[in-house]
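One protein chain omitted, others in place.
Residue numbering begins at 1 within each chain, and the chains themselves are lettered A, B and C in the order written.
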Amino acid sequence: MTDANYNRFAGQNVKRIEAISDGVFAVALTLLVLDIRVPVTEAIHSEGDLVHALCGLMPKFLSYFLSFMTLGIFWTGQSAQYYYIERSDRDLSWISLFFLLFVSLLPFSTAFLSAFLPYKFPVFVYWLNIFMLGFSLYIHWQYAYKKGFVNAPESERAAIGKAIKLRIIRAQTLYGCAALLCLVNSYLSIAMIILIQLNYALGLVSGREKNR
Amino acid sequence: MTDANYNRFAGQNVKRIEAISDGVFAVALTLLVLDIRVPVTEAIHSEGDLVHALCGLMPKFLSYFLSFMTLGIFWTGQSAQYYYIERSDRDLSWISLFFLLFVSLLPFSTAFLSAFLPYKFPVFVYWLNIFMLGFSLYIHWQYAYKKGFVNAPESERAAIGKAIKLRIIRAQTLYGCAALLCLVNSYLSIAMIILIQLNYALGLVSGREKNR
Amino acid sequence: MTDANYNRFAGQNVKRIEAISDGVFAVALTLLVLDIRVPVTEAIHSEGDLVHALCGLMPKFLSYFLSFMTLGIFWTGQSAQYYYIERSDRDLSWISLFFLLFVSLLPFSTAFLSAFLPYKFPVFVYWLNIFMLGFSLYIHWQYAYKKGFVNAPESERAAIGKAIKLRIIRAQTLYGCAALLCLVNSYLSIAMIILIQLNYALGLVSGREKNR
Partner (left out) sequence: MTDANYNRFAGQNVKRIEAISDGVFAVALTLLVLDIRVPVTEAIHSEGDLVHALCGLMPKFLSYFLSFMTLGIFWTGQSAQYYYIERSDRDLSWISLFFLLFVSLLPFSTAFLSAFLPYKFPVFVYWLNIFMLGFSLYIHWQYAYKKGFVNAPESERAAIGKAIKLRIIRAQTLYGCAALLCLVNSYLSIAMIILIQLNYALGLVSGREKNR
């Protein structure tokens, strides 16, 4: 196979990885809402009952919001990698699928978490899901970088590579601490996960300049 | 990072925001129909029963149609913005995700509305969903405009910016009035929302020339 | 707005209409399968029971297959139009959404049909869905043609325009006849719809050369 040919193939492939990723994220984002069921009609006799019933769905809305942010953060993370990655091979494609495996598991972890909020085990499962998302994204970047699929000016490549990896390690350390808080109280643990995510979503602390 | 590099990144990102948006809209549009359940087999003994059962689903079809139009209007609105927006950054990407959060909540608001049609509270929840869609789209444009991500001839940029914002404000004012009608009667309120939406979908009043 | 600008916008828009269409079709195609429920575990005691249970699902598989073909035919039809359509405006975009409304209703019509197979009314509802798909696709082409959005060599434009319209009219006439057969027997009616669709899917009769 000629080089020109190979490059064209790889470019094509990157586009399809991005396309299937956007698809899986879009479906996962929207499936999350299926866990929020409309209250049963028989139990409702007044406007007050309706307000009350909706308030009773708050844990569901909370975990929906939590998972929407989780997916948003990892979608942004993967997009950022593909800003620099411009070629791909079979293995990178499978690492992406491995990453998407945990994206599509998140609606389950979320439903599991919101159904058993006071328990510790669902928080552990949720954390494990987040950890596997971060882990596979780390491996993804590492592999693409080693294989020379990353396209960035020579002078900045090392810095970019380090920044992306540091970002994942730092975030996962924070998530790990949040998960450990579970030993004290599972609500505290979830609250800290939400705070970490709000931090990343709003880009408050931890160097928006440095890590883009 | 060089400028050329940055521009390329941003362009890439805009494409992925559009891709995930189209995905979320597509899933939301199609999920709406899951709320329309086929009548139970046991209750059906004749063609007449079937016609009757389908007529009983009319409130579901009505709210399905309503929400399809709502999603259509906001999809058109976001597309129109991305006609002019040609770059993006992390914050704009998160504002888009915030917008998509309310897109993916719409199937729930719709199901809630159609399950409790005579009540006022679901109309309020539905209006709140529409309001948040308009609000996040407004912020989205405002941010993109301020950051210089909007690409339009110098001579027209201000006019375009103003037209897009006016459009949102005008529509939201009308929706707000419709929601207030709820104090009188919730059916009246929904009827007015549908009329407003038909107006925007068919492009009847309010200056198709001016606001494109 | 300069012409160059307008063209670029329109092109962009056509891409997004195609993207959301592919999304809605993809979700609808896959949602169809949700109507085929795995048999209940309690009723199964042997391999024979399983084979028997799967055979009992045949009407579901049949209507699944039927609707997959329906969606395939209209997806092909819309794709063919967008081969020639290279610009768009707000109204064409809304006609496309109107078309997608009936695409996303098809999983319901299908479930309704397969739940009440011996009845005539569901066949009518299914036919109505197919009719509205054809009708909106006809309007879609008509509008795009009149507005000059169709890009084809001057010498062929009229012929292409006529061929696309004739194709829809011919197919809808056949579907109409099939629906009328319902007055005799609803199974006969469905059988003829399937035959018509196989004809279009396999491109047997009715001039593959002429209509592409």
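The criterion applied here is as follows: a contact is a pair of C-beta atoms (placed from the backbone, for glycine too) under 8 Å apart; a residue touches a chain by one contact, two chains touch by 3 or more.
All values derive from a computational prediction rather than experimental measurement.
*Asks:* Which of these touches the unseen chain: A:Gly23, A:Gly77 or A:Gly161?
*Replies:* The missing chain is touched by A:Gly23.
*Asks:* With the missing chain put back, one of C:Tyr82, C:Phe98, C:Phe121 or C:Tyr145 would touch it. Which one?
*Replies:* Per the contact definition at the top, the residue touching the missing chain is C:Tyr82.
*Asks:* Which residue from C:Gly56, C:Pro118 or C:Gly203 sits in contact with the chain not drawn here?
*Replies:* Touches the omitted chain: C:Gly203.
*Asks:* Which one, A:Ala43, A:Met58, A:Ala115 or A:Ala158, makes contact with the chain that was left out?
*Replies:* Once the missing chain is taken into account, the touching residue is A:Ala115.
*Asks:* So which bits of subunit A touch the chain we can't see?
*Replies:* Residues touching the hidden chain, for subunit A, are 1-2, 5, 9, 12-13, 16, 19-20, 22-24, 26-28, 31, 34, 90-91, 93-94, 97, 100-101, 104-105, 107-108, 111-112, 115-116, 119-122, 125.
*Asks:* For subunit C, which residues lie in contact with the unshown chain of the complex?
*Replies:* Listed in rising order, the touching residues are 18-19, 22-23, 25-27, 29-34, 36, 38-39, 41, 44, 47, 50-51, 54, 65, 68, 72, 75-76, 79, 82-83, 152-153, 156, 201-203, 208, 212.
As a working rule, only the chains that are shown with their structure count from here on.
*Asks:* Please work out the Cα centroid separation of subunit B and subunit C, and write it as a whole number of Å.
*Replies:* Inter-chain centre distance comes to 25 Å.
*Asks:* Could you state the distance in Å from the CA-based centre of subunit A to that of subunit C?
*Replies:* 35
*Asks:* If you look at subunit C, which of its residues touch at least two other chains?
*Replies:* Only 23, 26-27 qualify.
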